[in-house]
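Missing here is one protein chain; the remaining ones are kept as they sit in the complex.
Entry: subunit A
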Amino acid sequence: MTTSTATAVHTGLAAARATGLNKVYGEGETRVVALDNVSVTFPQGEFTAIMGPSGSGKSTLMHCMAGLDTVSSGSTTIGDTELVGLKDKQLTQLRRDHIGFIFQAFNLLPTLTALENITLPMDIAGRKADQAWLDRVVDTVGLSGRLGHRPSQLSGGQQQRVACARALAGKPDIIFADEPTGNLDSRSGAEILSFLRNSVRELGQTVVMVTHDPVAASYADRVVFLADGRIVDELHAPTADTVLDRMRRFEAKGRTS
(Lines give C-alpha, C1' and ligand atoms only; values in the text may rest on other atoms or scores of the structure.)
Protein backbone atom coordinates (compact mmCIF):
# COMPACT_ATOMS: atom_id res chain seq x y z
CA MET A 1 0.00 0.00 0.00
CA THR A 2 2.82 2.34 0.90
CA THR A 3 4.44 1.93 -2.47
CA SER A 4 1.24 2.18 -4.44
CA THR A 5 0.25 5.43 -2.79
CA ALA A 6 3.82 6.66 -3.02
CA THR A 7 3.64 6.31 -6.78
CA ALA A 8 0.37 8.21 -6.78
CA VAL A 9 2.26 11.15 -5.29
CA HIS A 10 4.11 11.72 -8.47
CA THR A 11 1.14 11.58 -10.75
CA GLY A 12 0.77 15.19 -9.67
CA LEU A 13 -3.00 15.11 -8.98
CA ALA A 14 -4.03 18.14 -6.92
CA ALA A 15 -5.49 17.52 -3.49
CA ALA A 16 -6.34 21.19 -3.23
CA ARG A 17 -5.93 24.10 -5.56
CA ALA A 18 -6.48 27.85 -5.36
CA THR A 19 -6.78 30.00 -8.43
CA GLY A 20 -6.70 33.79 -8.38
CA LEU A 21 -7.77 33.84 -4.75
CA ASN A 22 -8.53 37.25 -3.25
CA LYS A 23 -9.52 37.99 0.31
CA VAL A 24 -10.29 41.53 1.34
CA TYR A 25 -11.34 42.72 4.79
CA GLY A 26 -13.12 45.98 5.44
CA GLU A 27 -14.13 48.84 3.18
CA GLY A 28 -12.60 52.14 2.10
CA GLU A 29 -10.09 53.51 4.59
CA THR A 30 -9.91 50.32 6.61
CA ARG A 31 -9.64 48.06 3.57
CA VAL A 32 -7.02 45.35 4.05
CA VAL A 33 -6.03 42.95 1.33
CA ALA A 34 -5.17 39.66 3.02
CA LEU A 35 -4.81 37.56 -0.13
CA ASP A 36 -3.90 39.15 -3.41
CA ASN A 37 -4.56 36.97 -6.44
CA VAL A 38 -3.05 33.83 -4.96
CA SER A 39 -2.82 30.71 -7.09
CA VAL A 40 -1.35 27.61 -5.56
CA THR A 41 -1.66 23.83 -5.92
CA PHE A 42 -1.14 21.25 -3.20
CA PRO A 43 -0.46 17.94 -4.96
CA GLN A 44 -1.61 14.66 -3.49
CA GLY A 45 0.89 12.89 -1.34
CA GLU A 46 2.99 15.95 -0.67
CA PHE A 47 3.88 17.69 2.57
CA THR A 48 3.73 21.42 1.94
CA ALA A 49 4.67 24.16 4.39
CA ILE A 50 3.29 27.68 4.02
CA MET A 51 5.67 30.21 5.50
CA GLY A 52 5.66 33.89 5.91
CA PRO A 53 5.95 36.62 8.50
CA SER A 54 3.02 37.64 10.69
CA GLY A 55 0.28 39.24 8.64
CA SER A 56 1.50 37.71 5.40
CA GLY A 57 -1.83 35.97 4.92
CA LYS A 58 -0.63 32.42 5.41
CA SER A 59 -3.34 31.51 7.93
CA THR A 60 -5.99 33.24 5.82
CA LEU A 61 -4.92 31.21 2.80
CA MET A 62 -5.23 28.01 4.77
CA HIS A 63 -8.61 28.97 6.25
CA CYS A 64 -9.99 29.86 2.83
CA MET A 65 -8.75 26.67 1.22
CA ALA A 66 -10.04 24.56 4.12
CA GLY A 67 -13.51 25.99 3.86
CA LEU A 68 -13.35 27.75 7.20
CA ASP A 69 -13.45 31.22 5.70
CA THR A 70 -15.09 32.75 2.64
CA VAL A 71 -13.13 34.26 -0.23
CA SER A 72 -13.73 37.62 -1.89
CA SER A 73 -13.07 36.32 -5.37
CA GLY A 74 -11.28 33.51 -7.13
CA SER A 75 -11.68 29.79 -6.89
CA THR A 76 -10.51 27.12 -4.49
CA THR A 77 -11.09 23.39 -4.73
CA ILE A 78 -10.65 20.29 -2.63
CA GLY A 79 -10.24 17.40 -5.03
CA ASP A 80 -12.86 18.16 -7.66
CA THR A 81 -15.12 20.15 -5.39
CA GLU A 82 -15.31 23.90 -5.83
CA LEU A 83 -15.64 25.53 -2.40
CA VAL A 84 -16.76 28.95 -3.55
CA GLY A 85 -20.51 29.14 -3.49
CA LEU A 86 -21.04 26.19 -1.16
CA LYS A 87 -23.56 26.65 1.66
CA ASP A 88 -22.51 26.33 5.26
CA LYS A 89 -24.03 22.88 5.53
CA GLN A 90 -22.19 21.60 2.45
CA LEU A 91 -18.94 23.14 3.65
CA THR A 92 -19.40 21.49 7.01
CA GLN A 93 -19.91 18.14 5.35
CA LEU A 94 -16.92 18.66 3.11
CA ARG A 95 -14.72 19.45 6.10
CA ARG A 96 -16.08 16.47 7.95
CA ASP A 97 -15.56 13.97 5.15
CA HIS A 98 -12.58 15.26 3.20
CA ILE A 99 -10.43 17.47 5.39
CA GLY A 100 -8.42 16.86 8.53
CA PHE A 101 -7.45 19.62 10.93
CA ILE A 102 -4.63 20.07 13.37
CA PHE A 103 -4.63 23.25 15.43
CA GLN A 104 -1.98 25.01 17.45
CA ALA A 105 -3.91 24.66 20.71
CA PHE A 106 -4.57 20.95 20.50
CA ASN A 107 -8.32 21.51 20.58
CA LEU A 108 -9.38 18.20 21.99
CA LEU A 109 -12.62 17.70 23.84
CA PRO A 110 -11.67 17.31 27.50
CA THR A 111 -14.67 15.10 28.17
CA LEU A 112 -13.70 12.46 25.62
CA THR A 113 -10.96 9.87 25.84
CA ALA A 114 -8.08 9.94 23.40
CA LEU A 115 -9.70 7.26 21.24
CA GLU A 116 -13.08 9.02 21.29
CA ASN A 117 -11.38 12.23 20.26
CA ILE A 118 -9.68 10.44 17.39
CA THR A 119 -12.89 8.94 16.05
CA LEU A 120 -14.96 12.07 16.71
CA PRO A 121 -15.26 13.26 13.07
CA MET A 122 -16.43 9.82 12.01
CA ASP A 123 -18.83 9.63 14.94
CA ILE A 124 -20.27 12.96 13.92
CA ALA A 125 -20.65 11.70 10.38
CA GLY A 126 -22.14 8.50 11.71
CA ARG A 127 -19.52 6.47 9.90
CA LYS A 128 -17.71 3.45 11.23
CA ALA A 129 -13.96 3.81 11.49
CA ASP A 130 -11.81 1.60 9.30
CA GLN A 131 -10.36 -0.50 12.13
CA ALA A 132 -7.20 -1.58 10.35
CA TRP A 133 -6.42 1.97 9.31
CA LEU A 134 -7.23 3.26 12.77
CA ASP A 135 -4.89 0.73 14.36
CA ARG A 136 -2.18 1.77 12.01
CA VAL A 137 -2.67 5.46 12.68
CA VAL A 138 -2.72 4.92 16.42
CA ASP A 139 0.36 2.78 16.16
CA THR A 140 2.16 5.37 14.07
CA VAL A 141 1.47 8.19 16.51
CA GLY A 142 2.54 5.92 19.34
CA LEU A 143 -0.56 6.26 21.51
CA SER A 144 -1.47 2.58 21.82
CA GLY A 145 -1.23 2.49 25.60
CA ARG A 146 -3.04 5.76 26.20
CA LEU A 147 -6.22 5.54 24.22
CA GLY A 148 -8.39 5.44 27.32
CA HIS A 149 -6.82 8.53 28.84
CA ARG A 150 -8.49 11.88 28.83
CA PRO A 151 -6.66 14.91 27.43
CA SER A 152 -5.97 16.26 30.91
CA GLN A 153 -3.98 13.12 31.65
CA LEU A 154 -1.77 13.54 28.57
CA SER A 155 1.22 15.76 27.97
CA GLY A 156 1.10 18.53 25.37
CA GLY A 157 2.98 16.42 22.85
CA GLN A 158 0.70 13.48 23.42
CA GLN A 159 -2.36 15.67 23.06
CA GLN A 160 -1.12 16.98 19.75
CA ARG A 161 -0.46 13.44 18.63
CA VAL A 162 -4.08 12.64 19.42
CA ALA A 163 -5.05 15.65 17.32
CA CYS A 164 -2.89 14.33 14.47
CA ALA A 165 -4.46 10.92 14.74
CA ARG A 166 -7.91 12.53 14.69
CA ALA A 167 -7.01 14.38 11.49
CA LEU A 168 -5.73 11.17 9.90
CA ALA A 169 -8.32 8.72 11.13
CA GLY A 170 -10.93 9.56 8.51
CA LYS A 171 -8.46 9.18 5.62
CA PRO A 172 -9.12 12.75 4.47
CA ASP A 173 -8.13 14.08 1.07
CA ILE A 174 -5.99 16.67 2.74
CA ILE A 175 -4.88 17.68 6.22
CA PHE A 176 -4.45 21.30 7.19
CA ALA A 177 -2.19 21.96 10.15
CA ASP A 178 -2.09 25.44 11.66
CA GLU A 179 1.16 25.96 13.59
CA PRO A 180 0.94 22.43 15.02
CA THR A 181 4.14 22.82 17.00
CA GLY A 182 3.46 26.34 18.23
CA ASN A 183 2.58 25.25 21.74
CA LEU A 184 5.13 22.45 22.09
CA ASP A 185 8.68 22.18 23.33
CA SER A 186 11.24 21.43 20.62
CA ARG A 187 11.46 17.70 21.32
CA SER A 188 7.71 17.12 21.20
CA GLY A 189 7.55 19.41 18.21
CA ALA A 190 10.12 17.35 16.37
CA GLU A 191 8.13 14.19 17.13
CA ILE A 192 4.98 15.68 15.67
CA LEU A 193 6.76 16.92 12.58
CA SER A 194 8.40 13.59 11.85
CA PHE A 195 5.07 12.02 12.38
CA LEU A 196 3.43 14.33 9.84
CA ARG A 197 6.24 13.58 7.38
CA ASN A 198 5.80 9.87 7.93
CA SER A 199 2.11 10.08 7.37
CA VAL A 200 2.83 11.56 3.97
CA ARG A 201 5.65 9.23 3.06
CA GLU A 202 4.32 6.02 4.54
CA LEU A 203 0.56 6.49 4.71
CA GLY A 204 0.28 8.48 1.51
CA GLN A 205 -1.51 11.42 3.08
CA THR A 206 -1.47 15.03 1.92
CA VAL A 207 -0.51 17.64 4.50
CA VAL A 208 -0.47 21.41 4.31
CA MET A 209 1.13 23.11 7.28
CA VAL A 210 1.20 26.78 8.17
CA THR A 211 4.23 27.74 10.23
CA HIS A 212 6.63 30.56 10.89
CA ASP A 213 9.31 28.24 12.21
CA PRO A 214 12.05 27.44 9.64
CA VAL A 215 12.92 24.23 11.47
CA ALA A 216 9.35 23.01 11.19
CA ALA A 217 9.22 24.00 7.55
CA SER A 218 12.33 21.95 6.86
CA TYR A 219 10.33 18.76 7.45
CA ALA A 220 8.17 19.53 4.41
CA ASP A 221 8.70 18.45 0.80
CA ARG A 222 8.10 21.96 -0.40
CA VAL A 223 7.85 25.39 1.18
CA VAL A 224 5.62 28.12 -0.23
CA PHE A 225 6.52 31.63 0.92
CA LEU A 226 3.88 34.26 1.38
CA ALA A 227 4.35 37.98 1.94
CA ASP A 228 1.73 40.74 1.89
CA GLY A 229 -0.88 38.30 0.63
CA ARG A 230 1.13 37.13 -2.37
CA ILE A 231 3.14 34.02 -3.08
CA VAL A 232 6.65 35.27 -3.43
CA ASP A 233 8.75 32.14 -3.60
CA GLU A 234 8.85 28.38 -3.44
CA LEU A 235 11.49 25.99 -2.21
CA HIS A 236 11.76 22.24 -2.76
CA ALA A 237 13.49 19.84 -0.39
CA PRO A 238 14.13 22.57 2.14
CA THR A 239 16.50 22.53 5.08
CA ALA A 240 16.24 24.81 8.08
CA ASP A 241 19.13 26.85 6.79
CA THR A 242 17.84 27.40 3.28
CA VAL A 243 14.43 28.36 4.66
CA LEU A 244 15.91 30.80 7.14
CA ASP A 245 18.05 32.23 4.41
CA ARG A 246 15.05 32.93 2.19
CA MET A 247 13.07 34.39 5.06
CA ARG A 248 15.88 36.80 5.83
CA ARG A 249 15.94 37.90 2.26
CA PHE A 250 12.21 38.68 2.20
CA GLU A 251 12.41 40.53 5.42
CA ALA A 252 15.29 42.61 4.22
CA LYS A 253 13.40 43.33 1.02
CA GLY A 254 10.31 44.22 2.95
CA ARG A 255 12.26 46.71 5.04
CA THR A 256 14.06 48.45 2.20
CA SER A 257 11.16 48.66 -0.18
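Basically, a residue touches a chain if its C-beta (ideal position, glycine included) is under 8 Å from a C-beta of that chain, and two chains touch if they have at least 3 such contacts; residues count from 1.
What we mean here is this: contacts and distances are computed from a predicted model.
Per UniProt, the protein behind the absent chain is "ABC transporter"; the candidates were "ATP synthase gamma chain", "Sulphur transport domain-containing protein", "ABC transporter" or "Amidohydrolase".
Summary of contacts with the chain left out: across A:39, A:73, A:111 or A:239, the touching residue is A:111. Residue A:96 is the one among A:96, A:136 or A:171 that touches the chain missing from this view.
Although one chain is not displayed, its contacts with subunit A can still be listed: residues 63, 66, 68-69, 88-89, 92-93, 95-97, 100-101, 103-105, 107, 109-112, 120-121, 123-126, 152, 166, 182-183.
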